[in-house]
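The other protein chains are all here in position, but one chain of the complex has been omitted.
Right after this comes chain A.
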Amino acid sequence: MASEKMKLEVWKGDWGLPSVDPHCLAVLAYCKYSGVPVDVIKTGNPWRSPTGNFPVLRHKGESYCKVTDIFSYLRKEHWGSDFELSTKQSADVIAFSALLEEKLLPALLHLWWMDDKTFIDVTRPWYSRAIPFPLSLFLPGRTQKKAELRVNLTKGGEYISEMETEAKVYKEAKECLNLLSHKLGDKQYMFGRLPSSLDALVFGYLAPLLKAPLPNNQLHNHLIQCDNLCRLVNDVLVTFFPVDLREMEEKKKKEQQQKSKNVTMDNSEFPHRRRNMFLAGIFALTTMAIYAWSSGLIQIQISDLDPAPSPDSRTNGKRSQVAVEAGGAQS
C-alpha cells in the first residue's frame, strides 16, 4: 500500500462544484467513489504542472496527467470502483468513455472556448481571475487555440464551413446525451447501485454544463430535459461533495447581502444624479444663450437708467424689446 499520500492537483471550483474542469471533476469523483486517501490541492496556478493543465496526480516521484493514466494507475494501486463490474460491463465502460470523448468533448470545447459569448462572459474572466498574473495573459489564449484545433481537425475540414462544423458538433453532443440517458434509464448509476468510472466521467462532463452560469445555450437546455442525467449529477454532488454545495450557499448569501448593499448605494447615488442633471441643464441653457447672443438673436444694450437728456419713453421701449427677443430664442 502507499507509504506516502498521493497528491492530486486540480483546477479550483466554482458554482458549487469542487472543480470547474471536466477532467478534474472526473478524477475527483473517481477518488471519492473508491475512497483513495488523497490530498486534493485546489489551485489556479499551473506553473508546476508538466502539461500546463490539470489534473495532475503525484505519487512516489511520478506524475500522471491524463485521466485514463490516472485511472489505470489508481487501479494498479488497488483503488478502484470498477472491481464489481462484469467483463461485459467493463467493455461497456470503454465503449461509453470513447463515446463521451468522441461526441461530447468537442461540443464542450466549442461551448467553453469557441463560442464567443461564453468565452468572453464566462471562460476568459474566470480563468484570468484564477490564474496568477503573468500566466493569465497567455494561458487562456493557448488553451483556446488548442480547443479550436481539436474541434476543427476532428470535426471540420477544409470542405466544411465553420457554421456546419458548429451545427454538427452540437447535434452529435445532443445525440450523445440521449444515448447516455437511454443507458442510464431509471437506475441510480450506470451499472446499478454502485458508481463506476463511467459515472465519474459522465459526472465530470455534465456537472459544469449543468451548474455554470452559461448564457442561454442549446446544450444546457437539452441537458435539463434529460431528467435522469440531471438527477445523477445532483446525486453525486449531494452524496460526495456536500462541502462545495455548502460553500456555494454561503457565497450566494454573501452575494445577496452585497446586492442589498448595492441597492442602498443606488439610493445614495440618487442626489448626485439630480445634481448632474441640474448642472447639465444649466450648461445647455448657457450654451444656447451664448449662441443666441453671438448670432445676434439677443441684443444686449447697456445703458444708464437715468441719463438726464434722453426721454424715459425711449429707453423703456428698448429694454422691453430685449426681453421679447430673449424669450423667442429660448422657446
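Throughout what follows, a contact is a pair of C-beta atoms (placed from the backbone, for glycine too) under 8 Å apart; a residue touches a chain by one contact, two chains touch by 3 or more; residues count from 1.
Quick note on the criterion: contacts and distances are computed from a predicted model.
Only one chain is not pictured, and the protein name UniProt records for it, out of "Ribosomal protein S14", "Translation initiation factor eIF2B subunit beta", "Exosome complex component RRP45" or "GST C-terminal domain-containing protein", is "GST C-terminal domain-containing protein". In the complete complex, the residue from A:63, A:128, A:181 or A:234 that touches the missing chain is A:181. Considering the whole complex, the residue from A:116, A:227 or A:304 that touches the absent chain is A:227. Seen across the whole complex, the unshown chain contacts chain A at 66, 87-88, 90-92, 94-96, 98-99, 101-103, 146, 149-150, 153-154, 157-160, 171, 174-175, 178-183, 185, 225-228.
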